[in-house]
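Note that this complex is displayed minus one protein chain, with the remaining chains in position.
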């Protein structure tokens, strides 16, 4: 799925630790994500899934350990950090579209200001991406005029516009009305099949089974299990995972 | 399940119409709910489910038609309305626990001020109810210190403390983290099995199948279908219901 | 239907101005020469002293002080449109002179020793005296400052008359506003029993409301009004003193009075004071 | 130093005037403002109209103009008031408009769900107001109210122009009399105001933290 011959993983976390005050939210996390791999992260609320995601983008600083992306250590600040971040697409639970800009402007802002693409080219490409996620017709509306599902698809297009090496999704469907969840999951599934490297925090087990190469189960700041969806859903090894699956699957 | 021999339904809506400005949100609603019956209301966003629930409690006034509870026409105002409301328990999507009171005070406020129960008795009963919904240990915390699932269970206890004849639930689990949904649904299922009359707006189809006597499907302010869960989920008759179910069930 | 007493009176208003000395000559290097050369002078005056310095509705200053200023300017060969009037309030008269923000200050400016330490005075060009104004008929029988004991007397915060009452007649209750017009209103409303300040100002207030106010007419201080100028500019001071004396002689001083304070109060021009060349 | 020794009595008097003016006007503003807020949220149109008119009028009028009307306008309807009383009235009436808005915003900030939940368990209007809405409104209202009252303390300076010898009046008097020490005069007066505003701000902060509701 990747044309680069290197065996180096795209994202590597080693010995990562993070505290919020006294709270040890990430504990000795080691995780590598290969090119084209789709990793689904699940776990109970407060287990540190969001923090993990945000740490990879350095929206949260870590206190210990190392995170590298495509072999580069995550810089601490400044231009290099901004450049690296633009290689990592992020999609949030609450969409976070820029409320004062149109859909099209949301998608072109990054390419024009960060990548210094000419406006016309950025817009052409943006329209392409909006079509791809199925909201091409909404390009000139503002986020508030869109349904939640449409907004989230725009957010995906916005992230894709930067040609990211890896995409992070933090519970992308949990703020959506039930009827809209599928339209977003379909876009994500298509992305996965196109070979995008993805880290997805979600409670949608259907998506995990369908699209993930690997499921990572977190609890209390630790990675407790890491396995293929097959193995994880049928034979979870830890008690916490068993317990969690029983809670989440039987309704 | 009821010891009263009367055949009169507990809640009856006949020819109910409501507009918000030009928007006709409830259109000729006829609905009767018998004692001990559990009715699940489903339908797409904006179809009027919440408004229906709120009308039964007269949190929204209706412009046309009649609503009776236990044979009494819903009073328009004043003490009688307050008295009738205390017979109708309501559980909101966003919990709405009184933020400045402890869990125990939340539950005793109604009985002591409305029913004029002595404080000690109200507290004894409140602790009983809190134990019953599984949050007895949290009695002296304030709502903000509780997880969403715990808060919603307190809200149920608060409603139960008034010994209501019927309980209304408006999407009680949709603001909850997935692992907490079950703990709330379990409490609701237990209530249903104990013979409580319930109207539940929810997207949890598992609960509908498990606990409902009847499923009511609303669309654009109308009741489009009303059937047993069996029939509704396996053989929906209307196209809207089929479409809705396909969207909501396949993920 | 838009006519008012004020409008009608404005229409009859007369106009007067001093004759400009067109061929004035001054010794080079003096202040007079500089001002004459520039054809411009900045005069500080008050904008809230009826009869002495007040803005008319069009924003032009008028009053006795203003006329005195014009007489001096004319003598310097400066036409009226070369005069810039700036408002000086009690608190900034000395700074304005010291900083050169005003060439001279003609602003009901009482000559006293403390002020002489920082500025020089020409004149006096008028002798005022602190007096008392009461409601018409003088219901409380106030004949002089001694009678103010226990009474509520109004003046302006930071003014010499107020300070005088405070130190010499401590039994009087002082009510201090920032302008005398408020004192007049307060007296009309019965909120104070009397108003005290220099008689010329009180005369103006009485003139406006002869049925309401009357002057006790018993001045109990001497307030020689001088013209403030930069300390040490002896030539300029002499020049102004000469100019004043000349105006006393040739009647322009009396004309100025008649056109301003005199017109308001209906009083004849008094005897001019003796200039004090200290 | 000599300057302070000489003028201490005047400065102390002036400071106490500012303080008492602030306290009395503050009390008036709190009481009247709360009543107005009740009017503004009431269903009775003329009361709402009256309160709205009041708030709009006072909010859009400079305090100095309010002073004029209280001190020199009231006598025109045969109510003459003393100058200190008049100043308390002027500052109090003016501030009441802002107190009203702060209280109203506090009431509006209580989430509608809270009042609905109260009604849903059968509390009557009075009960839900007393038990649920007002206790929460009070907590949100503390910071804006505190700021309004602190701003009010600064606004009392306008009374200087209306026969009240408070701090700003003493600034005018002393700077006329002590031209050379004008900076000292200024420092003393500024310190006088800060002696009221800074502790007030501190107290507001403390109260705010104490009554804050966990959300």
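The first chain written gets the first letter, and so on, giving A, B, C and D; residue counts start at 1 in each chain.
Simple rule for what comes next: a residue touches a chain if its C-beta (ideal position, glycine included) is under 8 Å from a C-beta of that chain, and two chains touch if they have at least 3 such contacts.
Keep this in mind: contacts and distances are computed from a predicted model.
From the set "Hydrogenase expression/formation protein HypC", "Glutamate transport system permease protein gluD", "Spermidine/putrescine import ATP-binding protein PotA" or "Dihydroorotate dehydrogenase B (NAD(+)), electron transfer subunit", the protein name that UniProt assigns to the chain left out of the figure is "Glutamate transport system permease protein gluD". Checked against the full complex, the one of C:65, C:127, C:147 or C:185 touching the unshown chain is C:185.
Contact with the chain that does not appear here is found for just one residue of D:102, D:117 or D:163, D:102. Residues of chain B that touch the chain left out of the display are 20-21, 58-61, 75-78, 81.
Residues of chain C that touch the chain left out of the display are 1-11, 47-48, 50-51, 54-59, 87, 89, 91-92, 95, 99, 101, 178-181, 184-185, 188, 204-205, 207-209, 211-212, 264-265.
Against the chain not displayed here, chain D makes contact via residues 41, 43-47, 49-50, 56-57, 59-65, 68-69, 72-73, 76-78, 94-95, 98, 101-102, 104-110, 112, 115-116, 119, 125, 129, 133, 140-141, 143-144, 146-148, 151-152, 154-155, 157-158, 160-161, 168, 171-172, 175, 182-183, 186, 189-190, 193-194, 197-198, 201.
Throughout what follows, only the chains that are shown with their structure count from here on.
Here B-D and C-D are compared, and the pair linked by more C-beta contacts is B-D. If you average the CA atoms of chain C and of chain D, the two centres end up 40 Å from each other. Separation between the centroids of chain B and chain C, computed from CA atoms only, is 84 Å.
Multi-chain contact residues, meaning those touching two or more other chains, do not occur anywhere in chain B.
Across the assembly, chain C contributes no residue in contact with two or more other chains. Chain contact topology: the protein chains form an open path, each linked only to its neighbours in the line. Going by the touch rule set out above, the chain pairs that meet are A-B, B-D, C-D. Partner chain A is touched in their complex by these residues of chain B: 44-45, 147, 177-182, 185, 203-204, 206-207, 244, 247-248, 250-251. If you check the complex, the residues on chain D that touch chain B are 111, 113-114, 116-124, 127, 131-132, 135-136, 139, 213-215. Partner chain D is touched in their complex by these residues of chain B: 57, 59, 78-79, 82-83, 85-90, 92, 94, 96-100, 109-110, 113-114, 142-145, 155, 158-159, 161-162.
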